[in-house]
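Only one protein chain is missing from this complex, and each of the others stays in its spot.
Moving on to chain A:
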Amino acid sequence: MVVAVVIQLPTGSYKSPAEAAEFYLDKLEKGGAKKTRPYQVDLTSYTSLTQSSKVVHVLSHSEYPASSFAFAEHSNNQMLVADNTFVALMNKLKTLRAFEIRLPKMEVRGTRFEYQDFIINLGIVNQSQTTKGLILEVAYVPMDETRDGYCLIQEFLQSFLNMTKPMVQKAITEQLSNWLRSLKDKKDVEYTPSISLLQYLDIFLNMRKQPNE
């Protein structure tokens, strides 16, 4: 069970994302969050050589070390969740010349915090040696009801990081707002870790489009 919100943190007023990360780390620690272990998210994109450059994104997250998450671009399909050996299978398809890695890999490296029932992951996003920005994931563990969880996390961000409500609403990804909207007239739809990974994917793809600084 978990509900998570993944956002890109603004770094504009700092010299570098690293400096901004220092600031946020300090803020989290002063607020009482405990550092637990390193945190890591990776994205590898495979471009199909058979089907007009269709792209498959494969993500992994240190919070789910035994799993891989795969998403085929331009499909209404849900995310495929697989064992982490799925990566080996994709690499096999790569050596068989069905796919190739054309787009740069993206990775997040950072620190995982715990604050009571919340897990906070803060990390710097890199695209092959270039820093692209700062990412924050706040997860509320004992719940899988998205709307209530989202409200709690929103309050957490307001009180912990002094973000205003409109700031949070602006920061959340299209994926999450679409998901929240789609829940309006449904009940009992569980939040799953794939939705977190889709939020990451959203941010990664936007970052890839941005020119390097």
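Heads up, the rule we're going with is that contacts are C-beta pairs under 8 Å (C-beta built on N, C-alpha and C of every residue); 3 or more make two chains touch, one makes a residue touch a chain; residues count from 1.
Here is the rule we go by: contacts and distances are computed from a predicted model.
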item	value
Omitted chain (choose from "Mediator of RNA polymerase II transcription subunit 18", "TRAPP II complex", "S1 motif domain-containing protein" or "Spindle pole body component") - UniProt protein name	"Mediator of RNA polymerase II transcription subunit 18"
Chain not shown: contacting residue from A:9, A:25, A:98 or A:167	A:98
Residue of A:87, A:167 or A:183 touching the missing chain in the full complex	A:87
Touching residues (missing chain, whole complex) on chain A	37-38, 40, 42, 48-51, 54, 56, 60, 62-63, 65-66, 68, 70, 72, 75, 77-78, 80-89, 91-93, 96-98
